[in-house]
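This part shows chain A:
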Amino acid sequence: MSLILIIEQILNGLQFGVMLFLMAAGLTLVFGVMGLINLAHGSLYMVGAFAAAAVAGATGSFVLALIASLAAAAAAGAIVELVVIRRLYARDHLDQVLATFALILIFSEGTRWLFGSFPLFLEVPRYLSGPVTLPGGIQYPLYRLAMIVIGLLIAAGLFWLIARTRIGIQIRAGECDREMIAALGVDISKLYTLVFALGAALAGLAGALVGAIQSVQVGMGEPVLILAFVVIVIGGIGSIKGALVGALLVGLTDTLGGVFLPRFFELFLAPASATSVGASLASMLIYILMAAVLLVRPLGLYGGRT
Partner candidate 1 sequence: MGRERMFNAAMVLALVLVPLWAWMTAEPFIITLATKVAILALAGVGLNIALGLGGLISLGHAAFFGIGGYAMGILASHAQTATPLMEWPFLIEGTNQMPVIWLVAVVASALAALIIGALSLRTSGVYFIMITLAFGQMLFYFAISWSAYGGEDGLSIWVRNEFPGVNTLDPIQFLAICYVILGAVLVFAARLARSPFGLALSAARQTSERVETVGLTPFRLRLTAFVISGAITGLAGALFADLNRFISPTMLSWHTSGEIMVFVILGGVGRLYGPVVGAALYILLEHLLGGVSDYWQVFLGVLLLLIVLFARGGLIGAITGREVAHD
Partner candidate 2 sequence: MTEPVLRVQNICKSFGALKASDDVSLDLYPGEIHALIGPNGAGKSTLIKQICGGLMPDSGRIEVLGRDVTTLDTVARARMGLGRTFQISSLAMEFTVLQNAVLGALGARGKAFRFFGNVMKDETLLAPARRALERVGLEEDASRRTADLSHGQRRQLEVAVALTLEPRLFLLDEPMAGLGGGGSKALTAFLDELRHEAPILLVEHDMDAVFALADRISVLVYGKVIATGTAEDIRANAEVRRAYLGEEDAA
């Protein structure tokens, strides 16, 4: 196996990882600040993708499509927070699980109703399509490279937001002590809506970006949601840093495992069974990673609280 293949796969893993980060960041903030488990986060990812596909179809502009994904997911997030989610903060986790499971049913079937069961397609714009030559002569799709860059920029922006801005201070205070922050005169319900919409917008953007390389369809958010959960379990609840580290770990492990495990088993098994054993094991690899982290650090790499 060549070095080029390895580098290519590492880049693929990074690209997958940063997209997982966009999903996990919102989830972990909502966990950390509001103490809420939101199963419907994957639906917001789907909303972003459908909004982008619809706008791109109507206008032909990819930039407008991305803006639409952010706006639609943020709006959907804000509405859901105002109508349903805020009634759940004081409830136990079971109620949160059920209510957000109900939201998934509503979002998924509602979207099927509006757009039908057939997948939509979101095209990569011409100026981002085709390969780019990286130093060392490696050919890599420009669009995937752009996803990595966008993801990392957003991660940097998020770190800046949390560490340096007024909102960030309020978010951090909210993680520590809800009453304290209310006593400081911060409108806590506005803050919650804002955090929820922010997380939704990030999920929506991830949906749109990924939608251009996969198909846009109902249920697309759920596998990603569960991977984002794995990311958060590994990184620790409420930690943006943990979400980033966890996302990159999961992205790289999944991608590299999927490619290299079957090859590894070819070393001592017949090709057919090597492929099947390798693929089976690769599909379980990130969960094994999660189990290993749990054994060593039950609260995740950067987590301090339950």
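The criterion applied here is as follows: a contact is a pair of C-beta atoms (placed from the backbone, for glycine too) under 8 Å apart; a residue touches a chain by one contact, two chains touch by 3 or more; residues count from 1.
A quick word on the picks: all candidates are chains of the complex that A comes from, given by their letters.
Predicted model only: the values in this text are computed from it and were never measured.
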| item | value |
| --- | --- |
| Chain A in this complex - touching candidate among 1 or 2 | 1 |
| Residues of chain A that touch candidate 1 when the two form their complex | 31, 37, 84, 87, 92-95, 97-99, 101-106, 108-110, 112-113, 222-223, 226, 229-230, 232-233, 237, 276, 279-280, 282-284, 287, 290-291, 294-295, 298-300, 306 |
